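Here the complex is missing one protein chain, while the rest keep their positions.
Going by the order they are written in, the chains are A and B; count residues from 1 in each one.
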Amino acid sequence: MTLNVDPDHKQSARRTLADLQPGDTAEVVALHSEGAERRRLMDLGIVPGTRITAELRSPLNDPVAYRVRGALIALRQSQAVQIEIRSPAPEILS
Amino acid sequence: MTMTTNTLPGSACATCSMNRHLARLGVRMDSWDYVVALAGNPNTGKSTVFNVLTGLRQHTGNWPGKTVARAEGGFEYGDKRYKIVDLPGTYSLLAASADEEIARDFILFGQPDVTVIVVDATRLERNLNLALQVLEITDKAVVALNLMDEARRHRLSVDHRRLARDLGVPVVPLTARRGEGMGELLQMVHGVATGEIKPRPHRLASTRDSALDRALSQFVARIEAAFPGLPNARWVALRLLDGDASIENAIRDGSLGDLSRGLQTAPVAERLALAEATS
Partner (left out) sequence: MSDPAADLLQTARALRAEVGAGLHDQLAEALYTDAARLADRAVTRPDERPRFDLDRAIDRLVTSRTWGFPIMILLLTVVFWITIQGANVPSGLLATLLLDTVHPALKDGASALGFPWWLSGVLIDGAYLAGAWVISVMLPPMAIFFPLFTLLEDFGYLPRVAFNLDRLFSRAGAHGKQALSMTMGFGCNAAGVVATRVIDSPRERLIAILTNNFAICNGRWPTLIMVSTIFIGSAVPAALAGLVSAAAVVGVAVLGVLLTFAVSWFLSRTMLKGEASVFSLELPPYRPPRIWQTLYTSVIDRTLIVLWRAVTMAFPAGVVIWTISNVHVGGGSAAEHLVNLLDGFGWLLGLNGVILLAYIVAIPANEIIIPTILMLTVLTARLSGVGEGAGVMFELESGGAIRDILHAGGWTTLTAINLMLFSLIHNPCSTTILTIYHETRSLKWTAVATALPLLLGFAVTFTLATAARLLGWA
């Protein structure tokens, strides 16, 4: 019998949008939500490869406003944890 | 509650030429020559365009996602009467919500003579997503590049000619709330509606998955064989592959077939009525 040594029950390797601090930029890796939630996020332009920046945090801590493709979109933490991110590839400025 | 006003407070001389040719009809119309659909993302000034053309008043404020149930109005330009339908603002037409279905169904089954896609010049990347989807469904489209005053304020310059070449449809820069550019918009709308201008819209060539592309092109060929004359077989194919129930039903009840033959038959009219009734 193996013990689950992950006390927080987090899939520890996954870094999600909820971890992004205001001012930081990341790149979307994958969307882990399904159905209507997933379609809505994609409609807003949040697809794998998209650069996303956390900009504002509500005074009550939730939601957080993210800059996506030029627009400022507010997402609740329950949504942000479903979006897997990684550090962005360096931007090629032309 | 709506009211007709025939003057736009503070309208500049730039609208003079438009005003000479444009007669705002509000909702007072029983017959028309052409139908114009007005589509676009929320918060692009779409309703302002609607108001300026029809003289009706719809206030939406600066509020993304404020759904005003589909509004209709009319105007006369040159010697033709136009009915214009303001579709709900949507982010996409992949039919995830009722609004999107209404908009999509109207463009597909309502067969408007022209679809004007209102786009925010300061957020082009976001807005083009919807424009591209519309262009997959219909080729009779004009892009209204609105909020040019905001673009100028943010010192963005938008090359609308290049955009027009890339998209394959007319692109008209305008600032609806000041009435600038509306004259050119009307000219383009008139041109596309009457067939003087024949846009050749840019369509998504491939999905970057070659196996899928192969299967897709075979499927598209079969659809075109079954429904010759369908202007957007590839889009239909993609919808079917996506499991779009609405399109499946359209095939089952024959309305898609009628559409391909350019017929406004009962099933088509029913679908349209359904789209109209739910708004």
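FYI, a residue touches a chain if its C-beta (ideal position, glycine included) is under 8 Å from a C-beta of that chain, and two chains touch if they have at least 3 such contacts.
A quick note: this is a predicted structure, and the numbers were derived from the prediction, not measured.
S.K.: Can you work out which residue in B:Lys140, B:Arg177 or B:His190 touches the chain that's missing from view?
M.R.: B:Arg177
S.K.: Which listed residue (B:Thr115, B:Gln133 or B:Gln187) would be found touching the missing chain in the intact complex?
M.R.: From the options B:Thr115, B:Gln133 or B:Gln187, the contact with the absent chain belongs to B:Gln133.
S.K.: So that we can see where the missing chain sits, which residues of subunit A does it touch?
M.R.: On the side of subunit A, residues 31, 36-37, 39-40, 42-45, 47-50, 55-63, 65, 69, 71-76, 78-79 touch the unshown chain.
S.K.: For subunit B, which residues touch the unseen chain?
M.R.: So the residues of subunit B touching the unseen chain are 1, 3, 9-10, 42-43, 57, 59, 61-68, 92, 94, 97, 122, 124-126, 128-129, 131-133, 150, 154-160, 162-163, 166-167, 177, 202, 204, 206-209, 212, 215, 219, 222-223, 225-226, 238, 240-243, 248, 251-252, 254, 257.
What we mean here is this: only the chains that are shown with their structure count from here on.
S.K.: For subunit A and subunit B, what's the span in angstrom between their mean Cα positions?
M.R.: That gives a centre separation of 32 Å.
S.K.: Spell out the residues on subunit B that touch subunit A in their complex, using ranges where they run on.
M.R.: Listed in rising order, the residues are 91-92, 94, 96-97, 122-126, 129.
S.K.: Mind pulling up the subunit A residues that touch subunit B in the complex?
M.R.: On the subunit A side, the touching residues are 36, 39-40, 42-45, 69-71.
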